[in-house]
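What follows is one structure encoded as structure tokens, with my remarks underneath.
A single protein chain has been omitted from the complex, and every remaining protein chain is retained in its original position.
Entry: chain A
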Amino acid sequence: MNEEYDAIVLGTGLKECILSGMLSVSGKKVLHIDRNKYYGGESASITPLEELFQRFNVESPGEKYGRGRDWNVDLIPKFLMANGQLVKLLIHTGVTRYLEFKSIEGSYVYKGGKIAKVPVDQKEALASDLMGMFEKRRFRNFLVYVQDFKEDDPKTWKDFDPSKSNMQALYDKFGLDKNTQDFTGHALALFRDDEYLNEPAANTIRRIKLYSDSLARYGKSPYLYPMYGLGELPQGFARLSAIYGGTYMLDKPIDEIVLGEGGKVVGVRSGDEVAKCKQIYCDPSYVPDRVRKKGKVIRCICILDHPVANTKDALSTQIIIPQKQVGRKSDIYVSLVSYTHQVAAKGWFVGMVSTTVESDQPENEIKPGLDLLEPIAQKFITISDYLEPIDNGIDSQIFISESYDATTHFETTCLDVLDIFKRGTGEDFDFSKIKHELGDEDQ
């Protein structure tokens, strides 16, 4: 450990592992440390099942849920958008070769106490029971407009300036009613609240395109999920970092971040060992005095022995409960994965309900989500602070990631990572370089 590194990365959550991989690939000498003896930090998948029970101080379940080591339970629920940033990162870095994925079978949205399939193409729009006859046609016209829309071709904008006019104006142009706006903004564009209505429409159009392009990629739904759980993702990027020379130390407590002149970082201390470095990249838990609380997220892990009702017995599902449907300001997300992803013993399912906390009784807030999953064999609730760094890290050269938010996918995760990489190295990550270099591996 007593060496000098270009960068020391603290914590092996997904963000830190992607950063570590990108830094190593860029030729930096990286030391990557985690205080835990397992990979993944907050983005780990917990195994065996007994470990999860222990973590929440619940008495061990014995044989009730099958073999404990067949379980890999995520602490933070998320899916990958098939055409999203993380998939691009996985493919361009070659990390995808360590992983296997399955498509999530169904994407649903909640309306009036029931769930309905999210309609995404013209055919589905016309078949959907989310809308009445005339509304269906209006929605279809809207979908056609979005499909044909090209940002660099004003002819496709059809007398509407998406960079100046807001999304509400575009909805009004097509005469879409509040219900349709609701599932479009929340289940297709995946906004968590309604602020987007007042922002330029271009961003929302982009997000709807991401949804439909993702769907087009592998069918069924726009979402992908890795076999054995999300915890495989940080491990894959850690392996990339190691292949490019990164050094890994797990189970290594960090006692101090050593600062030099002007408050700039010069190293980290563990016991009486000091590793020198020019930069640190870390998650908020390693620097509690350099982050502030931005909000709270509640997540409930549920063990079930059945699929979600009215999903045609799908073995994996995403359900979005738009805020307005349940009188909230932010959406509630429900996700379901199962033994088919090797994250549960045969016949078992893992459901998750999560949202941004809005009241002092967060457990009541997720009730509409839990109701969809009943009967639930076992619940585990966490309420965690959503932390963000107090500065951009340029002066201290300590670059801190934000906590994982309540979104259902990894788009914001990747944006944070790419932003941190740019702040830390002064340049955008060069994807083309790495892909070329990895070309000769598969001999």
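Assume a contact is a pair of C-beta atoms (placed from the backbone, for glycine too) under 8 Å apart; a residue touches a chain by one contact, two chains touch by 3 or more; residues count from 1.
We take it that contacts and distances are computed from a predicted model.
Undergrad: Can you tell which of "ER membrane protein complex subunit 3", "small monomeric GTPase", "Large ribosomal subunit protein mL43" or "Pre-mRNA-splicing factor SLT11" UniProt lists for the chain that's not drawn?
TA: "small monomeric GTPase"
Undergrad: Would you indicate which residue among A:A169, A:L197, A:I243 or A:V274 is in contact with the undisplayed chain?
TA: A:I243
Undergrad: Touching the left-out chain: which of A:F53, A:F79, A:F101 or A:Y171?
TA: Touches the omitted chain: A:F101.
Undergrad: So which of A:M22, A:L52, A:V73 or A:V87 would be touching the chain we can't see?
TA: Going through A:M22, A:L52, A:V73 or A:V87 one by one, A:V87 is the residue touching the chain not shown.
Undergrad: For review purposes, identify every residue of chain A that touches the missing chain, sorted by number.
TA: Residue positions of chain A that touch the missing chain: 39, 47, 87, 90-91, 94, 96-102, 217-218, 224, 226-228, 232, 235-236, 238-239, 242-245, 247-252, 341-342, 437, 440-443.
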